[in-house]
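Only one protein chain is missing; all other protein chains are in place.
Up next, chain A:
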Amino acid sequence: MKDIILKIENISKQYRLGQVGTGTLSHDLNRWWHQVRGKENPYLKIGDTNDRSTKGTSEYVWALKDINFEVEKGEVLAVIGKNGAGKSTLLKILSKVTAPTTGSIKSRGRIASLLEVGTGFNGEMTGRENIFLNGAILGMTKKEITSKLEEIIEFSGCERYIDTPVKRYSSGMTVRLAFAVAAFLEPEILIVDEVLAVGDAEFQKKAIGKMQDISRGGGRTVLFVSHNMTAVKSLCTRGIVLEHGTIKFEGNIDEALDVYNSDIIDLVREVKWDIDEAPGNLNAKIKSVKLTSDNDFFCIEKKINIEIEFVNFIDNQVINCSISIFNELDSYVLASPNLERIPLAKGSYKSICEIPENFLNKGKYFFTVILVGNNFEIISQLDKIVSVDIDEEGTYRKGYFGHWGGLVRPYLKWENNQID
């Protein structure tokens, strides 16, 4: 028999868009009048689904609509989704910060959230005083905190500053201290939202390790919300993908990640033109540009191909393609022309440029495509015409989950020889 610790039934949350001001009072009164007569709230029937990019007709939206799921004891469940999919709203309802509009949540254990660490920290108070205050805010009693004080201080690694006001701490130290307090909370259900985005690599590793301990050793349940897919993948067993306030997918974590990765917006994987409208000139035109991968999503560990189709209208002219790659911060990463300049016969061609595996780093990259003619003149330049968000499988990270910087991330050869 499954040991269900948390049961979410038909949870919906409605928000009103725009100004809360004029009109609020009349709606309030109308709602109240319906309630007095024992009728249903008239504004519950209306409302659009929550799609940020389209213009809705109603001023009410459903941030969450009919969410149903169950969580087993000891499970680490990932909640993933694009910005605005309803993740935070769901977590807010779970942590009792806001009430749902309809539905109910039943729980067999205390729920504590690490929504944003450092909540309620007071700069004027010392680290020690803040441990007590923060712990109490998170639901611990003074006795509980006192008994764990040494451990908390040790875990935070801020021993030296513990009697200094927190306002003199570096931001990293504040986070460490705050996470340390939260990590020693002992709720049956822990909600973790993006805490790992801060702190240095060493601390992230420590934090992830602690979370693993919590779920495996302590048999406690963790709901984990993160955009750090590597951390999600290594920590969670099951995932829920939210989209526009509804559950798009629920199941094992690998499949959930695939669903999530397959519909990342704002990225153009392929562009095609009709020959009449295609960019170029009378000598040659580009027909299409496309990014492909053998994998079902783009990742560091697999190679990425950029395929450019073009038409050559003139016999025996040299046409070649060139690409430039920019990252999401608009840094120019590299340029690579096709150096093979051989005269081509009339006809359609497909140039494929292969970006090797373990080469580009994680993140978004934008590809500019240039078609170059006989005399090195530019026939057509398509700035950032296709783009990709590269993820990683993390196969060669060996347990390191921290940020891995750099424009590129090649897998370089290392040797370790004993010399003495």
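Assorted remarks:
Here is the rule we use: a contact is a pair of C-beta atoms (placed from the backbone, for glycine too) under 8 Å apart; a residue touches a chain by one contact, two chains touch by 3 or more; residues count from 1.
In this section, contacts and distances are computed from a predicted model.
Between the names "Transport permease protein", "NADH-quinone oxidoreductase subunit K", "Transketolase" or "Sulfurtransferase complex subunit TusC", the one given in UniProt for the chain missing from this structure view is "Transport permease protein". Considering the full assembly, A:N122 is the residue among A:N30, A:N68 or A:N122 that touches the omitted chain.
Screening A:N30, A:T141, A:T237 or A:N281 against the full complex identifies A:T141 as the residue touching the chain left out. One of A:F69, A:F132, A:W273 or A:Y400 touches the chain omitted from the figure, and that residue is A:F132. Counting the whole complex, the residues of chain A in touch with the unshown chain are 1, 3-4, 7, 15, 20, 24-25, 28, 92-110, 113, 115-116, 119-120, 122, 124-125, 129, 132-133, 136-139, 141-142, 165.
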